[in-house]
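Removed from the display is one protein chain of the complex; every other protein chain stays in position.
Labels A and B are assigned to the chains in the order they are written; within every chain, residues are numbered from 1.
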Amino acid sequence: MDVDGTRSFAERMGGVVFGGDYNPEQWPREVWDDDVRLMKDAGVAMVTVGVFSWSMLEPRDGVFEFDWLDDVLDRLHAGGIAVDLATPNASPPPWMAEDHPESSMVDRHGVRVGVGSRGHFCPSSPVYRDRSLRIARRLAERYGGHPALALWHVGNEYHAECFCDLCDERFRGWLREKYGSLDELNRRWGTAVWSQRYSDWSQVHLPRPVRGRVNPARQLDYSRFNSGVQLELYRRERDLLREITPSVPVTTNFFQSISLLDYHRWGAEVDVVAFDTYPDPGRADAKIKAAFQYDLMRSIGGGRPWLVLEQSSSAVSQWPRNYVKKPGRMRLGSYQALARGADAVMFFQWRASRSGQEKFHSAMLPHSGTAGRTWREVSALGRELPRVAGVAGSRSSADVAIVWDYENWWAVEGCFHPVNDFSYPATVLEHYTPLWERNIAVDVVTLTSDLSRYRVLVVPNQYLLTTDRQEALHAFVAAGGHVLVSYFSGIVDGDDRVVPGGIREVIGAHVHEFAPMPPDETVTVRAVHGQDLVPSGFTGTARNWQDDMVAEGARVVAEYTDGFLRGQPAVLDRQLGDGSCVYLGTRLDPQSFAVVLGTVLQRAGVTPVFDAPAGVEAGVRIGPEQRFLFLVNHGDATAVRLDRDGTDLLTGVSWTAGRSIPLEAAGVAVIASPSTPAR
Amino acid sequence: MDVDGTRSFAERMGGVVFGGDYNPEQWPREVWDDDVRLMKDAGVAMVTVGVFSWSMLEPRDGVFEFDWLDDVLDRLHAGGIAVDLATPNASPPPWMAEDHPESSMVDRHGVRVGVGSRGHFCPSSPVYRDRSLRIARRLAERYGGHPALALWHVGNEYHAECFCDLCDERFRGWLREKYGSLDELNRRWGTAVWSQRYSDWSQVHLPRPVRGRVNPARQLDYSRFNSGVQLELYRRERDLLREITPSVPVTTNFFQSISLLDYHRWGAEVDVVAFDTYPDPGRADAKIKAAFQYDLMRSIGGGRPWLVLEQSSSAVSQWPRNYVKKPGRMRLGSYQALARGADAVMFFQWRASRSGQEKFHSAMLPHSGTAGRTWREVSALGRELPRVAGVAGSRSSADVAIVWDYENWWAVEGCFHPVNDFSYPATVLEHYTPLWERNIAVDVVTLTSDLSRYRVLVVPNQYLLTTDRQEALHAFVAAGGHVLVSYFSGIVDGDDRVVPGGIREVIGAHVHEFAPMPPDETVTVRAVHGQDLVPSGFTGTARNWQDDMVAEGARVVAEYTDGFLRGQPAVLDRQLGDGSCVYLGTRLDPQSFAVVLGTVLQRAGVTPVFDAPAGVEAGVRIGPEQRFLFLVNHGDATAVRLDRDGTDLLTGVSWTAGRSIPLEAAGVAVIASPSTPAR
Partner (left out) sequence: MDVDGTRSFAERMGGVVFGGDYNPEQWPREVWDDDVRLMKDAGVAMVTVGVFSWSMLEPRDGVFEFDWLDDVLDRLHAGGIAVDLATPNASPPPWMAEDHPESSMVDRHGVRVGVGSRGHFCPSSPVYRDRSLRIARRLAERYGGHPALALWHVGNEYHAECFCDLCDERFRGWLREKYGSLDELNRRWGTAVWSQRYSDWSQVHLPRPVRGRVNPARQLDYSRFNSGVQLELYRRERDLLREITPSVPVTTNFFQSISLLDYHRWGAEVDVVAFDTYPDPGRADAKIKAAFQYDLMRSIGGGRPWLVLEQSSSAVSQWPRNYVKKPGRMRLGSYQALARGADAVMFFQWRASRSGQEKFHSAMLPHSGTAGRTWREVSALGRELPRVAGVAGSRSSADVAIVWDYENWWAVEGCFHPVNDFSYPATVLEHYTPLWERNIAVDVVTLTSDLSRYRVLVVPNQYLLTTDRQEALHAFVAAGGHVLVSYFSGIVDGDDRVVPGGIREVIGAHVHEFAPMPPDETVTVRAVHGQDLVPSGFTGTARNWQDDMVAEGARVVAEYTDGFLRGQPAVLDRQLGDGSCVYLGTRLDPQSFAVVLGTVLQRAGVTPVFDAPAGVEAGVRIGPEQRFLFLVNHGDATAVRLDRDGTDLLTGVSWTAGRSIPLEAAGVAVIASPSTPAR
């Protein structure tokens, strides 16, 4: 594989890719011709095939039926449609579970699950590993040279979690390798607490049910182990495919914010990052959460364009209530993804299933066929996207990074903490929201990422602070960077072991005690006179948590005016050379938080990518010759004043700088201008 | 058995039967004489004996102790009290579980339950099946000729559900018989979805736990299978009893609205329908729910009188809070059952237990004995009922039918639907309520029932529409019937497979998309000018759901005035010859729903059985010579104007038509008039 699989894939596909999952095995052949015809009508350029086809391709152990797939690929190719071909490991056929019971996963409570859903395999089972690799090899050998093949799709939404004896043995092996000796494990897990000292490796197990809760260091190691188990599964198939078809890029589809996988580790392992996005139309913050996830996908790929590999044309079916995407909203969300770096807009799935668990999941071609709004909107989008073909391959840049750290997630939501209903995704989104609202470009990183390109670093509740993370934070500030870090940060090392004063040096304060607040209580914070971080006279409210701390080098810029910590510091500001570190010892109300963050941005000279009205999301992508300003209107009808000349690719209308262009509710504009150096 | 076991039982018992469950095995013999004396005081005509007596009758495998039961039956007979004798299969003795562990049920999660409660058997266990039949045979042989024996009572409230290997094997056999081939099963279960295709019968299992949720077609078949398993259990005992005692009618007691059994299939299998009714005194809608269940019981028996075999004299004990029946309410509820076709008023149980799980369940003779209100009300009712003896055997007729379809229940509450908190019983009750409020006589049917006698058919959310159901619906309208059908109807066939347009022809519209609404949102609907179904100018509200649809032949009679479907159709009206079909694409507020339904009734010329004030439930039963008007006052004191001459059987007072009779709160009147042809 050449260095940049993303580029090779992009070159193959040409523009913004439109398409979806295609499951022809659910339909008689007479439907297939109709499919290809309608795909062409809708501008489909690529379809994903074979994700759940294992039992149709190998109905019995070692008995293969490829004829139907040959036919499908030939028809698609004849129709000019490329194929993203999946290895089907996400759902082994029933014969495997029946003939090899140990190939099925065992849940945390020791129950071996049955077939009839998906994702039910044990990732350590020799039979599963052998047979999944075997069918991947067969597919690669048979279709590696097929002209329709544009991309390999390994598995589906990896999220295995198995507690069987095979996995138990493997966990033990992983620990032996990590720790070398049992003494070292005992030391770092802190087994002197509660009489947990191990005297033989055989005593060490997966975190199966205990009375109460398990040692948190053991749980944390399990999270690392399990994320790695799946990456290993993916890599062995990827390596096989690369060996057989070195010129075909390989990916797998990431999804949502689940905690089972450390996606930062996966970004470099795929040739092109692909994401399944399902923002909930019933939630007002879904668009912000989506933006964050898109920034994450772009960031884990090192800034490369990525693919929306799945989204829904309208409602999904897995939630308690599944709301439709109202008129224009599917298009709006598609452009939002493009604005944040996507080069593809694809759907699950092409044709709505008639049977099974997902039959009410919307599709490009729904049960009502071409008669209704869904098809109208889907096919209109497919026909419109070629207008923005030039966007493909263009990239963004950001001066601000926000930390989203899976290891921290695993640790900070651990048991027996001061607040045990803490949600890391929620707090990160809270830190991200004012950046999104002001259209500040943001990358999503960890403290172990390359931070040298950023001027501002937002660090939400970084409970887990390994030595390397701690040093990176120091280095960032020392190099003149500006950091905003919030309470319950720098508490433990990588073994979930408290390191008193772990962040004391950076924030310039000593946190003596954590004081969680009742959920419905607030306290007032007030700017300290003469400080510049918060405007003089400013007051706000705080909730959830108060650090009981004393400044040691930092300036107190806001203090509590009531509660038992009245007069004590709430917000600190520390200058370190040209850099600075702002520390929040509490959870500020959104407005106050935005004020503090605004000052940090100002201090660093960070400005929005575009100064848009409220509700209008702006994104800028820059190609070799053109610069693209995306305006995505989540709010009501408005007008937007342009800051430079450009042409709206969607309408073909040219606008001069200073002119206001109308933007209706759910409206989108993509303004192309000549490329200039990044602002 | 002669054709009509209900009639033979009624002839034996004479009038309205009064009595209850009698568990003498819980008491020393010195209590028994007291029991019979008090039973006679209270007018008890029949008691149910032996429901939970297995371990007292057969304390060890094959060791029988019948002496005590001989004594009980003799004493009862001597007291002139008939016996409803139970086969005790609902609770096998502890020795069976201990000596034959496989005879105990295994729950969905694989746990084999212990003894100490009841209903813990595996319905497929050879030992259970052999021993339960053996003791039934012994009882039949010993007591078949006993003069007290009036009725056989097989088991108790069937509701088994077992996931053991024996049941698994049996499910596989049931599927083989149903589908003939694995290919056919694969096709109809849609196993091409998610790689579930089976290649050997051994791979097919009960819907035991999977990762996520199981294939819904498999789940639906399991519901059918499990309902059938229990009917088979019942039938084998019934057939045995019929063989040994051909002249004794056989029944079992149905209960509440549980989804495990398709009671429509059971109606024809019992010689007399018997029901256990436990309306919750803490719920305002309990009386409507009870009315619905009574209509169901009457309907599954083909209109035959049925028995209240169990009710409580006051509070029960199985709920979080168990409220008493306030003064007069137990009597009121008893007459409500008579008004809707019952010929018996019986209780669980005669004498309150001192031990066990039901010791705080009220009884005819409570712990406080004859001292308190409960005994006063119970014995007063028992002494009063002979006044309405003439009611026994009389029947009702209805012009309206409402669909209550167990197969639809199983399917419509399935997983991964647009709305996953949907309650079929709640929606059916919502459709039934305005009929009850207006005293419209209603039968409870399925679309596969004989519908020829009805003029109006109410079809709540008939998601599952098999070909025969679809044809029956067509035929009903074609024959001049009037149908009201609500949204999410005609979606899938009997395999839970989507059939696009399955109901398009009947409703005259194409539903493109389902749009569930947030639980607390409403939209406004307005009558379309010039249409007659809803009064011009009428507006109402709708919630929960909106169909996005276009009329194709139907007239739009109401449309949305706000929301994203503003101006789109909400209610449709289709004329088909003399018949019509009204379609609700949303959930109307109760008042608006009543208006729409009222017009349909008017169109069909359906009128109430009696025009009573609000809160007064009216029922009419017609015997060979007399017509009985029941007036059951759930509300405050009021007066009711009679429409014909008659005599109140409870007071002996005669009234002439046009006179108002007073009806106090919780008051009842039973007005007998000469029979005339049904109105």
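The rule we apply is simple: a residue touches a chain if its C-beta (ideal position, glycine included) is under 8 Å from a C-beta of that chain, and two chains touch if they have at least 3 such contacts.
Note that the coordinates shown come from a computational prediction; the quantities given were computed from them, not determined experimentally.
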Hidden partner chain, touching residue among B:5, B:19, B:43 or B:93: B:93
Residue of B:14, B:147 or B:327 in touch with the missing chain, whole complex considered: B:327
Selected from B:7, B:40, B:118 or B:224 as touching the chain missing from the view: B:118
Identified contact with the non-displayed chain, of A:28, A:519, A:577 or A:624: A:519
Those residues of subunit A which, in the complete complex, touch the missing chain: 109-110, 189-200, 202-205, 207-218, 415-421, 495-500, 510-519, 548, 550, 564
Interface with the undisplayed chain - residues on subunit B: 23, 25-26, 52-56, 59-60, 88, 90-95, 97-98, 105, 107, 111, 113-120, 282, 314-315, 317-324, 326-327, 352-362, 366-369, 371-374
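Here is the rule we use: only the chains that are shown with their structure count from here on.
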Subunit A and subunit B, separation of their C-alpha mean positions in angstrom: 50
